[in-house]
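Just below is one structure, and these are the notes that go with it.
Heads up, one of the protein chains got dropped from this complex, but the rest are sitting where they should.
Which chain is which? They are A, B and C, in the order written, and residues in each are numbered from 1.
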Amino acid sequence: MSIPLPLFIAVPLVMAFFLPMFGRKGKTAATVLANLVTVSLLVFAVASIGKTEVYEVGKWSIPLGINLVLDGLSSLLLLAISVVASAAMLFSARYMEQYTAKAKYLSLFLLMVAGMNGVVLSGDIFNLFVFLEIASLASYALVGFGCEHEELEASFKYMVLGTIASIFILFAVALVYGNTGTLNMAYISQAIQNSGLNAGLKFALALFIAGFGLKAALVPFHAWLPDAHPSAPAPISAMLSGILIKTLGIYALVRVVFNVFGISVSIGWLLVVLGLLSMVAGAFLAIGQWDFKRLLAYSSISQIGYVILGIGLGGLIIAKDNNLPWASLAILGGLFHLVNHAVYKSLLFLTSGSVQMSTGTRQLKQMGGLAEKLPFTRATCTIASASIVGIPPFSGFWSKLILVVAAVQAGFYWIAAIIVFVSLCTLIMYLKVQRYVFLGELPENLQQIKENRGSMLVAMVFLACLCALMGLLVLVPCLKQSILEPAVKVLTDGLEYSAIVMKM
Amino acid sequence: MAIFYILLLFMIIAAIIAIETKNLLSSVICIGALGFGASLMFLFLRAPDIAITQIVVEVLGLIILIRATISRDLTFITGDKEFFGTVISVVIIFVIFLAGVKVFETLPDFGTAIFTEAPDAASQTYISKGLHDTGAANIVASVILDYRAYDTLGEATVLFTSIIGATVILRKKAKKLLEDPE
Amino acid sequence: MKGMTIIVKTVSSWIKVLIVLFGIYIILFGHLTPGGGFAGGVILASSYLLLMLAFGREFVQKDLPLALDSKLDCLGALLFAMIAVLGLVLCDKIFFANFLYQKYLPGQPFNLISAGTIPFSNIAIGLKVGASLFLVIFLLSTFRRDTSA
Partner (left out) sequence: MPYALCFLLFMLGLYCAVVKKNMVKIVIGILVMEYAVNLFLIMLGYRFGGTAPIIERGQLLESGQIANTFLNSSVDPLPQALVLTAIVISLGSLALMISICIRTYEKYGTFDITQIRRLKG
């Protein structure tokens, strides 16, 4: 079955335009419809695995019109987006009952999903910017959804930094247009291959890295993330940490650096250093936190570091000695970690939401002994923690193992040592969560709490099963070949992207 | 040519006043001057579509901004200015500016558009085939609503998103008490 | 807010008609002359803004209730998305095909009815932009009063 690519954007968009018409009475219907959309997106994403397709919108051949490109990397991201989105949407069905304006919330959620799908599929640099703005604007509004003091403050901070990042990206697009005269990524790539990088394009690349780095919250640019992610409602935190920073930040950055501008040794080192800084700084900052969601947010910075480290290491190996098997292994580790992190970090945020909904607090010191009161939350949280720390059967172990092996193989022993060291810090972090949330004394005021069942539970169990099974993605050859390897190949092919797109 | 320099200098002066003045309302008014300067500039750069849009957006944007500032107690920020931090950021920004000026030497000179040099530029096709392909005499309209209509869908969605976001942020009551679970 | 003096009210109720007409003109002729859905939509919004300034918020509420306004906003966006999706249905599965121009209604260049779906897209965008911008200005102007009262 072949799915026309625009459906990935059109279905959530049309539903998002339609949903605000439901008032207070149609709330249930709106929730059901929104869930249907996310589930159907999941079906579409599964159906489009392993395909490579170029779709010309309005049948205008490129560079006249805009094209949508589906390749291995896009379909990997589409899959991750739709998995996290369906779980978070299911979770919101019950969780968002504590807020008003649910129909508008659902609409914003779908707009965010549509924006991310648009970013992932776009083959045109300006179009990528437009869809990035849709997803960002929806996320600014969603961070401030609760309209409390902290939420508005975090939302404003996030919005200012995010808008500056967007303007950087737009300026870079303008510079690229001024230098090459085209906006299509394949054509830009070709023009760069013909004429080489001049000062203008280098400046544009710097602006792209700064802009996408801000969106991805890599370490020098991370100031907004620890405020914005905890302030949002739990399902939105799961979306933001789980997938938004990866789509708007990492995916866009990697696409522009690898496929449009071409990787070089200096850019490879830059990515590796950014990744290492994020890993170490994020982990240290996370250990000191006493706010459950804030700890998770800092840990996201650290985990994003792993992803960009793996991809940057692969790029470095390609640029330095063009050893494709080694580079593929590093990139495989990075991308696999991206998917893993999407699943377990969103699960962790969902469990934090469940805990917060039951206890009414996010402070670790005010909790304790919740293991018997919230058995399912406890079980899923433990699975996710084991996964993020890297305990063998769970997913996180495999991606970290691949990263370590790749670093050792390429001779970067110190990088491997840092990876192992940061894993230990992560272990401390999550032992702390287990100790203060689920073990220990149950405080007096929490004797009466109950666990929230229903849709929230289903969403958490779904993600926990995925956590346990994700290891199969690298262990079973046919899954590996159909999902991960095409994505890796897109990056190792590098500049051949333009030839592939133009040929189709 | 001189008109561009005059307008640009006017805009820069307006921007400096808007940034440095102590009174928020006058700073908003200066942004208005900046916007109308930009609108005139667009007109002289032969972009009437943009000039019209800019001028109407400017009016609306000004109303929104004035709405935000008027009848607020406009406490001026008196707190101790971090002089050192300001100097450092000015220096950093100046250095980036100097680096950036070099960048513009790589662009084609002002007044010679890139699309006249690039052989397969899309814009060549737009102006020569646009009327035939889409039937619209206004080439900009044919670009935004036919060749690149997908962008315009995105644009309409951005506006929609921000309006829904604004209604969400400005709603009266955000949280409600939840009935007992199950 | 009761609104302004009788002179302002009378003049603005006349001018409003002219502004609405101008907005509609800008929208309809967007494919022939400068302007288009977006600029025209903002002009439409500003006509209601003028009414709001002259007559007060309650009067405008009667003329254009907030619920209707937000429905119009959604409707405009839906219409534009529908034009895109219709291309998928009517014209060989092409998203955003200008199906009217290519298949059904080529029209003559420089006429009002030409360029296929472009005028219709302009109308949809004009509707959407006008409704949504008026909505946001209305919300911004009423917000403070509601919370302080």
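Convention: a residue touches a chain if its C-beta (ideal position, glycine included) is under 8 Å from a C-beta of that chain, and two chains touch if they have at least 3 such contacts.
Bear in mind that the values here come from a model prediction, so they are computed numbers and not experimental data.
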- Contacts of the hidden chain among displayed chains: A, B, C
- Of A:Gly178, A:Gly213, A:Gly249 or A:Gly353, the residue that touches the missing chain is A:Gly178
- Item | chain A residues touching the omitted chain (full complex) | 126, 130, 133, 137, 140-141, 144, 147-150, 152-156, 159-160, 163-164, 166-167, 170-171, 173-174, 177-178, 183, 226-227, 231, 285, 289, 294
- Message: What does the interface between chain B and the hidden chain look like in terms of residue numbers?
- Response: 1, 4-5, 8-9, 11-12, 15-16, 18-19, 24, 27-28, 31, 34-35, 38, 41-42, 45-50, 53-54, 57, 60-61, 64-65, 67-69, 72-73, 75, 77, 79, 85-86, 89-90, 93-94, 96-97, 100-101, 104, 107, 110-116, 122-123, 126-128, 130-132, 137-140, 143-144, 148, 151-152, 154-156, 158-159, 161-163, 165-166, 169-170
- Note on the structure: Listed in rising order, the chain C residues that touch the chain left out are 32-34, 36, 38, 109-110, 133, 136, 139-140, 143-144, 147
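As a convention for this text, only the chains that are shown with their structure count from here on.
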- Query: If you average the CA atoms of chain A and of chain C, how far apart do the two points sit, in angstrom?
  - Reply: 37
- Note on the structure: When centres are defined as mean Cα positions, the distance from chain A to chain B in whole Å is 29
- Message: Residues of chain A that contact two or more other chains, please.
- Response: 13, 17, 20, 57-58
- Query: Can you list the chain B residues in contact with two or more other chains?
  - Reply: 146, 149-150, 153, 157, 160, 162, 166-167
- Touching chain A in the complex: which residues of chain C? 70-71, 73-74, 77-78, 81-82, 84-85, 87-88, 92-98
- Task: Spell out the residues on chain B that touch chain A in their complex, using ranges where they run on.
- Result: 99-100, 102-108, 114-115, 117-118, 120-123, 125-126, 146-151, 153-155, 157-158, 160-162, 164-169, 171, 173-178, 181-182
- Note on the structure: chain A residues touching chain B in their complex are 13, 16-17, 20, 57-58, 60, 63-66, 97-101, 104-105, 107-108, 111, 114-115, 118, 126-127, 130-131, 133-134, 137-138, 140-141, 144-148, 152, 155, 175, 177-183, 187, 191, 198-201, 203, 450, 452-454
